[in-house]
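Below: one structure in structure tokens.
A single protein chain has been omitted; all remaining protein chains appear in their positions.
And then subunit A:
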Amino acid sequence: MSAKHNDGFDPRRNVTIHKDAVAPDWDADTNDNIPTEDLAPLLEVTDLSVDFTGEKGRAIHAVDKASFTVYPGQWVAIVGESGSGKSTSAMSVLGLLPGTGHVTGGSIKFNEQELVGMGEKDYERLRGRYIGLVPQDPMSNLNPVWRIGTQIEESLKANHMDVAREKRNALSKSLQEADVKVRRTDDELFIGSQDIDDLVRTTQEALASSHIENAQGKMRKLRHEWVVGSETRWAVAQSLIREGLDEETAWKIAKNHVTGSSMKDRVAGLLDEAGLPDAATRARQYPGEFSGGMRQRALIAMGLASRPDLLIADEPTSALDVTVQKKILDHLQEMTDTLGTAVLFITHDLGLAAERAQYIVVMYRGHVVESGPSLEVLQHPQHPYTQRLVKAAPSLASQRMISAYEEGAQDADAGLAHKQKAADAIANGQAVIEVQHLVKKFKLPHQKEMFRAVDDVSFSVKKGMTLAIVGESGSGKSTVANMVLHLLKQDSGKILYNGVDTSTFNSKDLLNFRRHVQPVFQNPYGSLDPMYSIYRSIEEPLRIHKIGTKESRLKRVKELLDMVELPESVMNRHPGELSGGQRQRIAIARAMALDPDVIIADEAVSALDVLVQDEVLRLLNDLQAQRGLSYLFITHDLAVVRQIADEVVVMEHGKMVEHGTTDEIFEHPEKDYTRELLDAIPGGKLSLGVDL
């Protein structure tokens, strides 16, 4: 840590509790990091206001007088929908506001040092070393042209965490100061790749000669613990003492055989800490060779590389599958707990926030509307916005939505009535879409064997019901949707529409089929032509199918807009002028234009904010009740499934793992995989708001 004193910047200079005064043994003692009342706050944001300069110099207030505090070692979550100013607040702490953003008022104190108005050079010293960042989108946050290892090395080098240099600095310092503690320099020495073999052999010998019981088992444990580039000399000594060696021998082994790692070892160690297997090889790969989850792990390793006191995690997992999300967050939590790092966790998911953070800050349109201990906020939300958020949070919902249009919906046991109806329909109902033993194979490069993306999948969508296909990305669920939509040809198996095999369709039948089976896709930004007006987008299917005159089509578009609860005035606007939720409504209106029987929704609500998602789901649900539509719902989000589906198909690696009614799946999951998916629902086990 000597480098940090040399660079002339020390945000801790006024702090009474000096973490560095104690040996910085990150791995062992977390006691002094547990937040207590008398501890000084690590980050104190008071009345922060951030403006963006819009067109014609008009100021847009992105954050307005926001205040929140993070104590050392604490997880604080900022919750809010997109545009609420949560990311903007976090980025102003790092001094990395995008574009025209600038702080117009308030203060940001980090370890009692004011950050607002600080120079760029001072920020450069602060970033990485004191405040780390795990950004939102793992796909765009790694530079595609540099190896993963190189990019992690950059964060070590930028903060002078170069192990070799650190050693030199410490040595020169120990020559100047007599009272330098030996342990400090030891702590910067990690096991090197050249050390490990000798270390293991000597330890084996030592364990054998001291006649310790179960020496082999202990050795295995140690071998697993000792990760090159990650374990320090001090930690090695401690683990040896723990396994029963006397202190003198333990320190002797540690001193002789932990001689410091190279930069490469350290990078591999960091990646290993972030939960990436086979880290040394992985470090030499490019981001393009990594999956989303692996990239996010690399970004976590990067954010924590220089051991910051505060980590800003900006929706670190919202681009990932729920199961991956759970694994990564579990790991991050474990790491920050052992390192004593405080985390400012930005998320739109209240359930996730409540599950992970001790303290929640709710932001709405730039204001902090509510803040307090997680369970307190969740169970007794005070502000109307928080109350809506709690209500809408899919992860907290416990049952299917019941449309107000449904018969008997006003009854107290409408849910029960719907269940009865659904059970009937599933048992005896008429199948609109029936899929039998569907198989789709793809050719993968460099591989002789064909990859079975969809492997023997069968199910049927009953009239007026919703069937959801759930699975992680790569499970083949979207491939099934594309085959049902007749956009992709199956290799074997049958798809029946109203009892007729779709593969026998001629072009006229196909047109008719397309008219009655309509898709709604995931990305409302990509599925609407940006050059088309909203009117033209919705009218297009009518025009293609030559339905009605110009006047009747106009009338129909107006009706459709009314149906999706949008004003007629949006007709002349373009997709770029609408919000994500509005665009998805337009996409639904377009799908509804031809009065379809079936709507195939491929992750139709995944890209939307919680409240908007809730609105869109309700809209879909109402339309179903009014028009007897059947839905095939493709999603990775089991929380959404619970809200909308009657029947569930769980897919893994192209195979159908489980198939049953929603209640069966949620209450009595039979397969481990399904249980894993259910466990991964954030906040799934938290109790609902009590005051609602």
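We adopt the following convention: contacts are C-beta pairs under 8 Å (C-beta built on N, C-alpha and C of every residue); 3 or more make two chains touch, one makes a residue touch a chain; residues count from 1.
Methods note: contacts and distances are computed from a predicted model.
**Student:** What protein name does the UniProt record of the undisplayed chain give, "FAD binding domain-containing protein", "ABC transporter permease", "SAM-dependent methyltransferase" or "Transcription regulator PadR N-terminal domain-containing protein"?
**Tutor:** "ABC transporter permease"
**Student:** Specify the residue from the set A:Leu222, A:Met302 or A:Ala680 that touches the hidden chain.
**Tutor:** In the complete complex, the chain left out is touched by residue A:Met302.
**Student:** In the whole complex, not just what's shown, which of A:Asn143, A:Asn512 or A:Asn572 touches the removed chain?
**Tutor:** A:Asn143
**Student:** Which one, A:Glu112, A:Glu154 or A:Asp663, makes contact with the chain that was left out?
**Tutor:** A:Glu154
**Student:** Footprint of the hidden chain on subunit A, which residues?
**Tutor:** 94, 96, 98-99, 120, 124-129, 132-133, 135, 137, 140-146, 151, 154-155, 158-159, 286, 288, 299, 302-303, 305-306, 445
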